[in-house]
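Here the complex is missing a single protein chain, while all its other protein chains stay put.
Up next, subunit A:
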Amino acid sequence: MTILANILIIFFIVVGLVFIVVTAIGLFRLPDLYTRTHAASKSATLGVMCILIGVFLHFWLIENHFNPAILLGVLFLFITGPVGGHIMSRSSYIAGVKPWSGTVRDDLKPEIERMKKEQGIK
């Protein structure tokens, strides 16, 4: 039983670690801010959530200590991580950060123009 529990815990922690390494590689390799935000907000959130679930299972199954605060942390990260990425990339778009030169489609640009025209800016 302990072996099964350990396998489960190691699986979750290893998956989380792999996702965090993928995040770091993505932050180095990707060309512009928007693709980097994509890498950082998605896979880092999933990685940290997996590690937290592994820690939760370790304390629950091995040490017999049920800690709901870790589950709350998983829920909190699941809600706030993507919203943080969204706010960062949106504010940098509005501040004028140019996307990568290979971008073929920009749906937000006409929308921002329309909003500026409605509010009478420029």
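FYI, a residue touches a chain if its C-beta (ideal position, glycine included) is under 8 Å from a C-beta of that chain, and two chains touch if they have at least 3 such contacts; residues count from 1.
As a working rule, contacts and distances are computed from a predicted model.
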Undisplayed chain, where the name is taken from the UniProt record, one of "Light-independent protochlorophyllide reductase subunit B", "CoA-transferase", "Cytochrome bd menaquinol oxidase subunit II" or "Na(+)/H(+) antiporter subunit B": "Na(+)/H(+) antiporter subunit B"
Given A:62, A:83 or A:97, the residue that touches the chain left out of view is A:83
Name every residue on subunit A in touch with the hidden partner chain. 69, 72, 75-76, 79-80, 83, 86-87, 90, 94, 115-116, 119, 121
